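So that we are looking at the same thing, I have put the structure below in structure tokens.
Excluded from the complex is one protein chain; the other protein chains are retained at their positions.
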Amino acid sequence: MLYLIEQCLNGMQLGMLLFLLAAGLTLIFGIMDLVNLAHGSLYMLGAYFAATFVELTDSFLAGIGLGLGATLVAGIVLEMIAIRPLYGRDHLDHVLGTFGLLIFFNEFVRLIWGPAGLTISLPSQMLTAVQVLPGVYYPLYRLVIILTTLVVALLLYILVMRTRIGMLIRAGASNREMVGALGVNIKLLYTLVFGLGAALAGFAGMIQAPLAFVQIGMGENILILAFVVIIIGGIGSIRGAFVAAIIVGLIDTMGRVFLPDLVRHFLSYSAGSSAGPALSSMLIYTLMALVLIFRPEGLFPASSK
Amino acid sequence: MKRILLTTCAALALATAPAVAQQKTVKIGFVSTFSGPVAAIGNDMRNSFELALDHLGRKLGGLPVEVIYEDDQIKPEVGVQKVQKLIESDKVDFIVGIIWSNVLLASLKPIIDSKTFTIVTNAGASQLAGEMCSPYVFSTAWNNDQTPQAIGLYMNQKNVKTAFLIGPNYAAGKDMLEGVEATFKGKIVGRELTVWPTQLDFSAELSKARNAKPDAVFAFYPGGAGIQFITQYAQSGLKSTIPLYTAFTVDSLSLPRLKDLAVGIPGAQQWVRDLPNEANKRYVNDFRAKYKTDPSFYGSQTYDAAPLLDSVVKAVKGDLTKKDEMRRAAEKADFKSVRGNFKFGPNHIPIQNFYLQEAVKDGEEFRLKTVATIVENDQDKHWQKCKMPK
Amino acid sequence: MTKRFGGVTASDNIVLDVTAGELHAIIGPNGAGKTTLIGQLSGEIVPDAGRVYFDGREVTALPVFRRSALGLARSFQITSLFLDFTALDNVALAVQAHAGHSFHFWRDAREEGELREPARIALAGVGLAHRADEIVANMSHGEHRQLELAMALATKPRMLLLDEPMAGLGPEESARMVQTLRGLKRDITILLIEHDMEAVFALADRISVLVYGRVIASGLPADIRANAEVRQAYLGEQDVVAEHG
Partner (left out) sequence: MKVWLTPRNAFVVALLAVLALLPVYSALTGNTFMVTLFTRIIILAIAAVSLNLIMGFGGMVSFGHAAYLGIGGYVVGILAKEGIDTGFIQWPAALVLSGLFALGVGALSLRTRGVYFIMITLAFAQMVYYIANGLDRYGGDDGLTIQRRSDFGGLINLSNRTVYYYLCLALLLATVYFVWRMVKSRFGLVIQGSRSNDRRMRAIGFSTFRYKLTCFVIAGVLCGLSGVLLANHTNFISPALMHWTRSGDLIVMAVLGGMGTVFGPVIGAVALLVLEETLPHLIGFVSYVLIGKEVVAAKEYWQLILGPMLLLIVIYARGGIEGLIAGSRRG
């Protein structure tokens, strides 16, 4: 039981990470109707910026702060130069154009930072596990990630549901023409939303970096997962992204935990060992396919928000 | 520039080696990974090979050398294509390199079919040592399961009773875990294979390990994944409670990033930077002088390929059509390896010592250091499956 | 028939009977549920309750393409054409839809007389013969409306559901459209939805008035013109519509 709680926390932590990526993705998708494969590149850029600034300032928090700013700027510049001409084009053009950007960013990062990759060292007090419940130890840093992301999610909720900008964002997600008709500066709104999405993605990259490793292409696989999240959650819906992120995080983790053992009951030990991870990777795609078959607009379509 | 290099080399050869009848260059196709997250490994191998050529005066057996570097992008199908290009288009005399077991397995057929003389300097797929061995293919590395077998023995010495094994789900990963199981006498309480190379986060597996309460954990994660694994192992608080044993996980490429986290984690290796022989001292010192960092074991294996080829070209006096004589020459392993003693088994896989290495802090720098010799003259266990033509 | 969208009841217990051979017009203010009605009749929208009969046969559960095969054709209020095809291609496709299945993979369909000839005839019928090879995207709005009609006709329907064929047309184009429809109504049963009262009263054999999803009146044009309820609910509002339109 205690073990299960620990694994649930692991699932939550993955879910929170996915949410940060998916939130930006779903907003950009919902409002600008843009499929952005380069979103994972912003995740990667955020991690590289943060790693550089942590190294320069010798402070974890300062590095994260500066990195966040840099990613925001990068996102805004990217939007103004490369993304704008893609608005109003069909999804195929988006896929192709941003696929090109993804290739570009991978090489760009290699040019600037070299091929070897970087690491972000945590403050030493983070290198420990704490007792969250009697008998349940959990890595402190992962706990910090869960809590920080929950705060970010709450702030995002307040921004979207309680402010004027948020009202425009919501209106944009359900009815694009209307926002234009209201005489709002659409260009500026688009740039801001893209910047916000970039910052969220970058933030995800930098908080994951100390656990993982800052490397080229780090955003690609997680990007596909984030896409799965927003499709399951319903495009344009922050609430959908939040719920779906947690579902995907939990299912992926539980699949990794229990499936290999389960498969070993039916197959030989070694066959189970390799079929298990493969099957658990399939789980979320199966989930997405099922959701699309039964609810082609996702669990929380933006219009019904 | 290729042409310029060629002419310079040819001119040099003309001036210094009039003994060689044909003014031929030795063409080497070098396949490794120079892009993506593991480009560091490919660069280390290239640097070592270049250094070795420098040490040999840019010549093999008196003939000038041209090296064509090709990037396999860690993709087997790209690797195959590059190997085919080297054989068919560039018509190379030798192929050197290859990091990944799966790239090797994919490329082996065109290599064997075309009888291209090949030195594998890392990939240790057990098929190469067994049923897919070939008269013209040699390895200066090891077979995948040898290193973990050594670690298994070491764990026995350390009186470990129960162990939890974890590694990535691909040929090498499975070979590694089986290697430990082959020699470890205690009980295996858990065995996890993770998705390779995409899975970066090991939280669920580490929770499993904690839950299994083993005496020790064994891990194999090459390249960037090793840094991730060890970092997360420390963060989960396991490092202070359950000792970690590794193979190919801490190396001099990852050490500058892991720093303190790697200290005290034992690993097995057939080469360590401080092995006390002349060839090695020259290699490590000149490498540090030229590239300002320590070479890795990937580099050391690749460095060895150059003097080996030198001995082969010498033996046939530059006539690279005499494949069978070249093969006999290579089998003698008549060169000074940075590993000290070096000889080939009947399947062209080295028979060699395995050492225990640990990371230590040396002033401001972290270095790998030999702690003990675990096994001497170890031979892989697949050689009997190899039906090498005489 | 009843259809609800969320809280809005778009069609509220509509009972409508169109007799073979007549031109039956539906009028009503914006948002009265006219397009929804056509949707339900053509099969794009499934009613929440009620039934649809065509030619004595229940078609409530049939999908769009099957009703079309029975001879029920519709045009769209908002122009809905194959913009990157030529005019002739558009109409020929409509002919093809009723010329057996289309699992023919080899013969060049643009060379098939049995598809092209009826299409040319239908185009000529609406006065577009000279524009046959023009890409539809390059044609005018009025021509689009004509083409819509030609496509509906090309399927040799027994009943036409026309959704505001006059919308956005100039007086001259409207007159031509009325002319065309008058020519058709002898052979084909037509259900016409239209805002242009002049056209409606010129063409219709019978008229039904739809307000907020309900039929409030149904009868001969003269009766409708005289009906007080209609005047109040609908014709009174016409000024407003006229201002917009």
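All chains are identified by letter, namely A, B and C, in their written order; residue positions are counted from 1 within each chain.
The working rule: a residue touches a chain if its C-beta (ideal position, glycine included) is under 8 Å from a C-beta of that chain, and two chains touch if they have at least 3 such contacts.
Predicted model, so just to flag it, every value in this text is computed and none were measured.
Contacts of the undisplayed chain with visible chains (whole complex): A, B, C.
Contact with the chain that does not appear here is found for just one residue of C:Gly31, C:Pro63, C:Gly170 or C:Gly183, C:Pro63. The omitted chain makes contact with just one of the residues B:Met45, B:Ala171 or B:Leu308: B:Ala171. Looking at B:Gly57, B:Pro76 or B:Pro256, the residue that reaches the missing chain in the full complex is B:Pro76. Across A:Ile5, A:Ile224, A:Leu250 or A:Leu299, the single residue that touches the chain missing here is A:Ile224.
Contact between chain A and the unshown chain involves residues 29, 35, 82, 85-86, 89, 91-93, 95-97, 99-108, 110-111, 220, 224, 227-228, 231, 235, 270-271, 274-279, 281-282, 285-286, 288-289, 292-293, 296-297.
In the full complex, chain C touches the hidden chain at residues 42, 44, 63-65, 68-69, 73-74, 76, 80-85, 89, 92-94, 96-98, 102-110, 112, 115, 151-152, 155.
Within chain B, the residues in touch with the undisplayed chain are 1-2, 34-35, 71, 75-77, 80-81, 84-85, 87-90, 101-102, 105-106, 108-110, 125, 169-171, 195-196.
Simple rule for what comes next: only the chains that are shown with their structure count from here on.
Contact topology of the protein chains: irregular, matching none of line, ring, star or complete. Here the two chains linked by the largest count of contacting C-beta pairs are A-B. Set against the C-alpha centre of chain B, every other chain centre is closer than that of C. Every chain gets a centre from its CA atoms, and the centre nearest the mean of all protein CA atoms is that of A. Mean C-alpha positions place chain B and chain C at a centre distance of 75 Å. Shown for chain A are the residues that touch two or more other chains, of which there are none.
Considering their complex, residues 34-37, 39-40, 43, 169, 174, 191-195, 198-201, 203-205, 207-208, 210-211, 224-225, 227-228, 231-232, 234-237, 253, 257-259 of chain B touch chain A.
By the touch rule above, chain A contacts chain B in their complex via residues 3, 6-7, 10, 13-14, 110, 115-119, 121-122, 126-129, 137, 139-142, 208, 210-213, 215-218, 221, 253, 256-257, 260, 269-270, 273-274, 276-278, 281.
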